[in-house]
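Single-structure report; data block below.
In this view, the complex is presented without one of its protein chains, the others remaining in place.
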């Protein structure tokens, strides 16, 4: 209990004084996880929509695979990405290991199945509503997907936020592919792991509170921004 | 019937191992308003949807006439239950034009005109879900008319409308018929059927019971079922 109070106090102090290190790792956390959420959404949302409106033989298998991938341990993803991007690996020439780009790639792999799965659920319901109209109007396939994605954007934003939430709180994968290098690839979660390792619990907790605050802030910001669109309840 | 539009040849629709419509054989001409009538569950909606291409036909064939190609390519359907998009009234009506590549500004302008034409006098900025039942039907009608269809299907378009709105809609349909739009619709409103129909397709239990020009049908229905249906409604 004492640790928690101390952590809160320290978090408040760090935030109020705009501690330079804290600002740096917080911004990198945001960049990496927002970047992963954007790319993961660009892949996962259309994929979810596509799975919702198409019937093909392997559909069930693909959906089952997606659900299985949701439970993939980040450490495993981190290891796979590490092996791929290591200098001795097939993509080593790109020199991406231990860069924020590699962290984004790992997080994209982790969160895309989540985004696609949530999107699939949401779009399936919307598709049931819209089906007759879109067929009657002879909307082409990409138009159907575009319409469903646009009209389902509130639910899809939730999907993206779920992906972002998983990304910003993830430590196993980015620790391996980012390396937790000070001033280069250190983010909130890896810093928390580091401080915990040093036994600096109050500092680790402080960073943890900043992380929670950040996640809440991003969620609130998106909801407030999207609610400013007039006359819409969705 | 001057020229042929479509012919159904022993068309049957089965769902869940049960025949819901058919076998039906009938011909529809290329002009005027055809009214599908019959009690609840008779198969009116199913027939309209099958003609529009929304329902898979289990057996039999639907032959479209060569000369009816223009009709076939420019169809619109107003559903019995209006389909609500998660959009504003204006954008819902403009949607078919947007699908056909019309720019947003122009599409919205046309949408506002169409809303005016069907007598939809509400704030077009608000969400369609906030419309009343009748307003929703008008929105759906405006959304169908915005494409200036050559063949228009309407499934009970005035089921939720008050007397004045019903008359407004009927005037619009009259107007479109005069301009050459082919209309196939269903209704339970016998007065409306009398006012609008050029010919009537009367259905019962999924079967075609009677097809006749409007005057003949209402003056001297041939089948027992049609007699009962018309009388029943008149009595009430």
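Letters A and B mark the chains in the order given here, with residues in each chain numbered from 1 onward.
In this section, a contact is a pair of C-beta atoms (placed from the backbone, for glycine too) under 8 Å apart; a residue touches a chain by one contact, two chains touch by 3 or more.
Simple rule for what comes next: contacts and distances are computed from a predicted model.
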Check: Of the candidate names "STAS domain-containing protein", "Probable septum site-determining protein MinC", "Sulfate ABC transporter substrate-binding protein" or "ABC transmembrane type-1 domain-containing protein", which one corresponds to the UniProt protein name of the undepicted chain?
Finding: "Sulfate ABC transporter substrate-binding protein"
Notebook entry, point to check: Any idea which chains on screen the missing one touches?
Noted result: A
Check: Which of A:99, A:117, A:158 or A:189 sits in contact with the chain that's absent?
Finding: A:99
Next item on the list: Pick out the residues on chain A that sit against the missing chain.
Entry: 30-32, 34-35, 37-39, 86-89, 92, 95, 97-101, 104, 153, 179-184, 194, 196-201, 222, 225-226, 228-229
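Following the convention adopted for this analysis, only the chains that are shown with their structure count from here on.
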Check: From the C-alpha centre of chain A to that of chain B, how far is it in Å?
Finding: 47
Next item on the list: Within their complex, state which residues of chain A touch chain B.
Entry: 126, 129-130, 132-133, 135-139, 143, 147, 151-152, 230-234
Item checked: Touch list for chain B against partner chain A, complex -> 52, 54, 75-77, 79, 83-88, 95-96, 99, 125-127, 129-130
